[in-house]
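Left out: one protein chain. Kept in place: all the others.
Coming up: chain A.
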C-alpha cells in the first residue's frame, strides 16, 4: 500500500499514524473475532475441509456470516447453487453498505476503492463510517480516512484468517468454547457499535423490527437466514416510516 498515490494525498507519516489508529481501534473487535474464527475453523474441519482449505475460504471470502452458513450446508462435493445462493443472501446487505459508503469515497479513485472494498465487513464498514461521521462533525476536510479504514481492515482480516486456520488445526481438541463465555464478546462489540449509531428511539424502531424478525426466523428456520430476513425487514420498516 506504500506505493499508493492519490489526488489530495496525505503525507506518509500522517498516513502511517492513521493506519496505526485504525489498527488500535480494531483491537477489541479482533478479540471479539477470535472465538468465532476458532469455532468456524473447527466446524469447517468437522465438515472435511483441510487446514489449508479453511484459510483459503476465509481469506478469499472474508465474510463470517456467509461462511458459517456455507459450512452448515457443506456436503462432499459441495452443492454449488445452494452455496452460491446462500452466500448471496447473507451478503446482499453489502450492497446497501457499499451504497451508504459511496458518498464518503467520492474523492478516491476506483483503483483504490475497489481493492479497499474487498475488506468491507460489518465491523470495518461500521467503524469506517462512524469515523467518517465524526470527522465530518469535527470539520475534517476529507471526513473518510482510507488509511484508518485499512488499519481496521488489516487487523480484522489477519485475525480472521489466522484464527480460522488455527480453529481448523485445533478443531478436534478444542471442545466447546462457549463454556468459557468468549462467545459473549461478539454481542458486546455489536451492542457498543449500536450505541454509537443511536440517534433517537424513533430512528431505532427499525432495529426493533429487525431484532424481532431475526429472532423469529432464527428459531423457525435452520441456517443463517435470520440475518438477511431481519436486515430486510428492518430496512423495509425504515422505508415505510420515513418522513417524505
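A few remarks follow.
The definition used in the following text is that contacts are C-beta pairs under 8 Å (C-beta built on N, C-alpha and C of every residue); 3 or more make two chains touch, one makes a residue touch a chain; residues count from 1.
We adopt the following convention: contacts and distances are computed from a predicted model.
Think of the chain that is not pictured: of "ABC-2 family transporter", "Nitrite reductase (NAD(P)H) small subunit", "Glutamyl-tRNA(Gln) amidotransferase subunit A" or "Putative membrane protein", UniProt labels it "Putative membrane protein". Residue-wise, the contact with the chain that is not shown comes from A:114, picked out of A:20, A:46 or A:114. Panel shows chain A; residues 27-29, 31-32, 49-53, 56-57, 60-63, 65-67, 70, 74, 76-78, 80, 83-84, 87-88, 91-103, 105, 113-114, 117-118, 120, 122, 125-126, 129, 179-195, 197, 199, 203-204, 206-207, 209-211, 213-215, 218-219, 226-231, 233-235, 237-239, 241-244 of it touch the chain omitted from the view.
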